[in-house]
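These notes are about the structure you will find just below.
What you see is the complex with one protein chain gone and the rest in place.
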Amino acid sequence: MKKYGKWAFYLLLIVIVALIPLYLNRSKSGKYTIQVLTMAMIWAIATLSLNLILGYTGQASLAHGAFLGIGAYAFGIFVERVGINIWPALILASLITAFLGMLVGLPSLRTKGPYFAIVTLCFNVIVFKVFENWTWLSGGLRGQKVTMPSYLEARWARYYVVLGFLILAILIERQIVKSLLGSSFIAIRSNENLSEAVGINSFRTKLLSFTVSCFMVGLAGGLFAMEKGSLDYTITNYMYSFYLLIYLLIGGAATLAGPVVGTVGLYFLLDKIKGIGEWRYFIFGLILIVVIIYFPRGIVGGAKQFWEWAKKKYYRTGEVLE
Amino acid sequence: GDGGGDGESVVVKIGLNAPLSGVAAGYGQDIQAGIEMAINEINDDGGIKIGDTTYTFELKSSDDGMVPEQALANANQFVLEEGINIIWDPTANTIGPQMGINTKAGEEFLIMAYTSVPLYAQGANPLMITMPPPFSIYLPEWIKLSMGSGWMKVGMLQTTGAYGELWGSTFEKAWTGAGGEVVAKAPADYYTTTDYTANLTTVLAANPDVLFIGGPSDPTALVIEQARGLGFKGGFIVIDQAKLDDIADITGMEALEGAIGVLPVENGADFWPAMTDFTKMYEDEYGERVTWETAICYTGFMILSKAMEAAQSVDDVEAIRAGFADGDVSVTSGDVYPVGFEGIDDETGALLMPGTSTMVVDGVFVPGEPIEWWKL
Amino acid sequence: MTTLLAVEALTKRFGGLVAVNKVDFEISSGSITAIIGPNGAGKTTLFNLIGGSIRPDEGKVTLEGRDITGWKPFSVARGGITRTFQTTALFEELPVWVNLVIGHRMRTRSGLFDALLYTPRARREKKETTREVMEVLGFTGLAEYADMPAGTLPQEAQKRLAIAVALIGKPKLVLLDEPTGGVGLEETDGIITLIDKIRASGVTVCVIEHKMRMIMNLADYIIALNFGIKIADGDPQSVCQDPSVIEAYLGECIA
Amino acid sequence: MSFFLNQMVIGIQLGSQYVLVALGLTLIFGILDISHFAHGHMYMIGAYLLYIVMVLGGVNYWLALVICMAALSIAGVVVERAVYRPLRGQPHINSFIAAIGLILVLETLVRGIQPDALRVPKPIDKNFSFLGINMEVQRLIVIVGAIVFIILLQVFIKRTRLGTAIEAMSQDREGAALVGINVNRMSALTFAIATALAAVAAVFMAPLAFVSPEMGSVLVLKAFVIVVIGGLGSMKGAILGGYLLGILEALAIAYISSAYKDVFAFGVLIIILAIWPTGIFGGRD
Partner (left out) sequence: MLELNDVHCVIGKHAVISGVSLQIGEGELVCLLGANGAGKSSLFKTISGLITPTQGTIEFEGRPIHKKNPEKIVKLGVSLCPEGRKLFPRLSIRKNLMMGAYTRYREKSQTAKTLREIYELFPILEERADQEAGTLSGGEQQMLAIGRSLMCKPRLLLLDEPSLGLAPLIVKKIMETIEGINRGGVTVLLSEQNASMALSISSRGYVLENGHIVLEGTARELAGNEEVKKAYIGA
């Protein structure tokens, strides 16, 4: 019964989220909000991908900005220069990102903890420099245009596409972390030496997690290109890796709702306070410090803890009453 | 203000998509100042009149931090939330992506592009106006000045990135075409590098006569200073992003001896009488020296308002774009506005404003003649 | 009885120190072997060498005749040897039952596609894992703690959980490094009983211990190390009376 | 040959700055385990302090060095107290988020107060020539000064009671408290020393470049890489790594390509970590 209640809640949530564009699409400014939501959901997919490797497998990748860019460019180039239909292009772009992710993972996953973070950061810097300098690849100042088929011209259409992929990404991540494979991921996060001692090939497991994670971030990149309609080399900037990390930790790592809540919340906040100019970064910075101090497990983690605490209190009084 | 006419009065919003935070914030603010000055002047005069309606202007600025992704979002927000259809943008890397979205049906907007990169070279955009002259126009004169001084060997140390690379390759082609030699190349990222010595020693080891340098003004000044510090005695060819007067403030004129670049803005008064007053007006209001950005954007906005009048519309962007070519507009010249103007290249959308080179000789900026590049 | 594990001339040096020095011994299947010796004798190092977490400088380890020298820890575990650590190692923030699921992971095959598509194999293995977890929880007497994070368990329950995690992978041999270190008298008895049960269930045990009384009752065979060298081996009585063992380790024979 | 020598010297000078910043970071990141990404911004504050003290206050350069070190250590202590101490006991990566927050706050604040880049004059505005190398005296000051402070720090950490106490505290807080070490005071002291080193780097480097709000952001990235390459917590590693990166960059500009110098330098660093997964001096995991 309880389980059905939960699913009913999720279904209701999806219905509400699906109805939003119907309301917003009536005005021009509503259309802009649709666009902001769409972008936020794309970033949320990227954050979910980081959640897999960092939140669940415990490896802090700082290269996800680069992989997002690689996915976006792969998609843009397939669509624009090769002339492939967008759907196979999206899959191809994700596969290519996953493959490159695996190549990067091979040397870098030999390292652990901060070493891994720095190796991936170095990798991101390199990718950024390469995209900056290879104008034949990145399109230089004009960037890379990405033309969408006419049925995706309307913002609400892209909103539904992205929403669909976001739900898919959440489901995929859920399937993985609740599975036996997921228990291997979590084991490595918890205690890598012990995992090895009980027969888990930690390198292969991490590599798999990283590759899947890169597939997802490549997908987010493709959707990014689809939504923006235009790309340039700055999309590979390592600042985006930092942002993904911020979204994830503020939202709540190793939870399924955390990445989505953190990303959508912060992305929206940053968009809304744009009007106050440069000082928005001051406010944003303060928010980061305060939230991380008072919600070390992020917003969702904190809420969960509170919920558990409240529940226990309830049960305890229940016991007394008996 | 209400224009004093009989009809109604409407406020027209103009968008500015510029770096207003971070390294290039000062640059964005110069642009902003030019537009603001023009708007204030027009509004104080009662706005522009089309039919019975009086129109005044209001500037909406949005910070894009030179991040294209952000610029695209800002543009969308301008168009959709504010109903804006004219957007000013002063950085080539953020204009490029916007050229991909500004013709979308129902969401058209006119890009007022402040960039010397001829972005239209790879395919014109029907809804874009480009203000400063394309950078390539200076090259023949600069090369002449340089080679006239007997400097045939150049070392290249301009900024990296797409803009710098474009400048570099254009320059290199022109230079070697004119019989010069590129003896060494060590471009540096002017936005992040704080010490250019390693680049400089590398280039100087090849004994160049002249250095091709430039990026934002401050780091460019540092390059010059460090080059002199390393004992370099030759000249500099400075790309148009760097302003020689700002550089002189930092390095002093002595270090600038032999520098070739774009004429400092105040010397523009030699050719365009209105510059003198404009310079003073700016200094009174903002308490610092005016820049080309401000002067050109001011002029550009004035021309825009004329184009609106010619088009008899403030929101039909295609008509406004066409209005730029209207005879009424092209009479304007350096007598009324601080920068000379002779109409528009209707095909590319480039405003026909001349550029002027200079060379520092014996501690003074010796100006060249304004280059009327559209006539070449 | 057949030989399960054979160690030949195993040697490990740390700088100038020879922590394990040409050690030979055999463990026959179904037995309980105890390793004793003074502190720093090289007992834990010996376990690390067998378990693969460090590589030997010389010598050979064979499991059922198969050379496993220099294998990575996870391969050794899959080959049939699991272990516990001297300072109890657990997946601390995870619930007890998840610790066991992880321990059982090497007996299951389902991978990415099973997870995504929830294939029959995934379903079957999940069921199988649940069954095994319940069984081991019962076997080690940890059922009451099943949902608690492992790190919050009492000392002695943690020790038992560490053994349970090692057992659930169905090894042929478990290596227990001081399973009763820091455990009180009554609880020690519980762990002794558990070790007996493990042997009875057909798993060979090798244990490092300092509690001689316990060893004397439990072990079939004792190996004594000192300065990395095997100084004695044999049945408990003979080792206990061995003068070199008494001098280096026991002080007096307890039995 | 003299060109190569020249380039090496410049590499060493670049490296000197890296080493000073990286050494402070080794203390904070390698020893206290705090991802203090705002360390570069403390360096930036140090440069502004120099401007205030020397240019506005008219104080002598060397005295200004001392004042800046003192003032910045206090700033470091404040940062530790206000931002990082409340985070103690949380997952390590959380300090990274707080640091990013701090970066945004500091940079916006400084730019809000003074948007323009500033210059600081050189204390000795001369050049010197030696073995075909011709450069500013200030660069010599950087090189020699860095060596002096490196030695001072080494002696402090390895030879003094307080230095060992810092190391001890970083390895086991409870154990440290039990032998009578005031752990809070030690964390504060560590921050004070680390930021004082950042001040040294800033005071040495400021006359050679601009003082601007973003001057520290690229530097800190490199410092992090250096600390990790050298092996976490290893001073030797930070020193070697810092000079290595400086020389690599200088040589990459000279012999490979200046546009790809980061690609080359960071590429080499990736290779190093692929060979030694815990850094050159095999710091802890």
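Each chain gets a letter, A, B, C and D, in the order it is written, and its residues are counted from 1.
Criterion: contacts are C-beta pairs under 8 Å (C-beta built on N, C-alpha and C of every residue); 3 or more make two chains touch, one makes a residue touch a chain.
Only a predicted model underlies this, so the values are computations on that prediction, with no experimental measurement involved.
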Considering all chains of the complex, which shown ones does the missing chain contact? C, D
Among the options C:155, C:193 or C:238, the absent chain makes contact with C:155
Residue among C:28, C:53, C:69 or C:86 that touches the chain left out of view: C:86
Touch residues of subunit D, complete complex, unshown partner: 161, 164-165, 167-168, 171-172, 174-183, 233, 284
Given the full complex, what residues of subunit C touch the hidden partner chain? 14, 36-41, 43-44, 86-87, 154-156, 178, 181-187, 210, 212, 248-251, 254
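Keep this in mind: only the chains that are shown with their structure count from here on.
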More Cb-Cb contact pairs, comparing A-C against B-D, go to A-C
Let me have the rounded angstrom distance from the C-alpha centre of subunit B over to the C-alpha centre of subunit D, please. 38
What whole-Å value do you get for the distance between subunit A and subunit B if each is reduced to the mean of its CA atoms? 38
So which bits of subunit A are touching at least two other chains? 133, 278, 281
Among subunit C residues, those touching two or more other chains are none
Taking the complex as given, what residues does subunit C use to touch subunit A? 51, 53, 72-74, 77-78, 82-83, 85, 89-94, 98, 101-103, 105-106, 108, 110-112, 114-116, 118, 122, 125-126, 129, 165-166, 169
Touching residues of subunit A toward subunit D in the complex: what are they? 54, 60, 107-108, 110-115, 118-119, 121-123, 125-126, 129-130, 133, 242, 245-246, 249-250, 278-279, 281-282, 284-289, 292-293, 296
Of subunit D, residues touching subunit A in the complex: 29, 35, 83, 86-87, 90-94, 96-98, 100-105, 107-109, 111-112, 221, 224-225, 228-229, 232, 259-260, 262-263, 266-267, 269-270, 273-274, 277-279, 285
